[in-house]
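Below you will find the structure I want to go over with you.
Complex shown without one protein chain; remaining protein chains in place.
Right after this comes chain A.
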Amino acid sequence: MSEPILRAEHLGITFGGLKAVSDFNMTINAGELVGLIGPNGAGKTTVFNLLTGVYQPTEGEFFLDGRRMNGKKTYQVVRAGIARTFQNIRLFDKMTVEENVLVAFDQSFTYRLGGAIFRTPKFWRQERDMHARAIDLLRIFGLEGLANTEAANLPYGAQRKLEIARALATGMKLLLLDEPAAGMNPTETEDLLHCINVIRDRFGIAILLIEHDMSLVMNVCQRIQVLDYGRTIASGLPEEIANDPQVISAYLGAEDAGDTAEGEES
């Protein structure tokens, strides 16, 4: 196996005196689907924020395809190939479904300000190509019929899907999904599961998934890493994790469970 898609080494961040995440190590190879789980406030979303340049790590480094990503701004990280979805859906509400996807295609456009103002042939060609690509992408999620609907008017499940479609449109190598099944009913979750499998097969991308729905995690993830109080307490195959005593005590509480400060997750 060549260079992994993502390699995080001793990644950590401290807010004031609080170590939100410390010594976080992770390797994800192409086409892999890895789960990141842990109790509320364990630091899962903080890991996502570190990997997407929202926060800068105070220790450790991480590499995408062997390229060091520390100190990069969010848009630079995204352009390099890490895209994400959000725990609480963040769509461009007043824009249409198609426009939402087109925004994420931005880096695929090469026409500049002059091209936009003078409406050069390049402008028309690219706008037409991107329109076709956006519709193709929406078709995977069954959203092509809603292309001209305002994003805010979509049903909840469709909004989640659109967020994933938008992340895919950035042309990333690693997709970070932050609780994609949150608030979904079983049918919608099933549907989502199908979508995740389809995009993994179709695009051959690596996926890192935060999820509280254990059946979903156990079903789709090839490997699972468990966080508690910002530290990795277990990592391995789903069956191993399910039977790990430390994981069980983290979730169900053990006699010596501390009450360390937490709560960075929004």
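Basically, contacts are C-beta pairs under 8 Å (C-beta built on N, C-alpha and C of every residue); 3 or more make two chains touch, one makes a residue touch a chain; residues count from 1.
Note that contacts and distances are computed from a predicted model.
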item	value
Among "Lipoprotein", "Peptidase M48 domain-containing protein", "NADH-quinone oxidoreductase subunit B" or "Branched-chain amino acid ABC transporter permease", UniProt-listed name of the chain not shown	"Branched-chain amino acid ABC transporter permease"
Which residue of A:95, A:218 or A:248 touches the chain not shown here	A:95
Chain A residues touching the omitted chain (full complex)	52, 54, 73-75, 78-79, 83-84, 86, 90-96, 98-100, 102-104, 106-107, 109, 111, 113, 116-119, 123-125, 127-128, 130-132, 134, 147-150, 166-167, 169-170
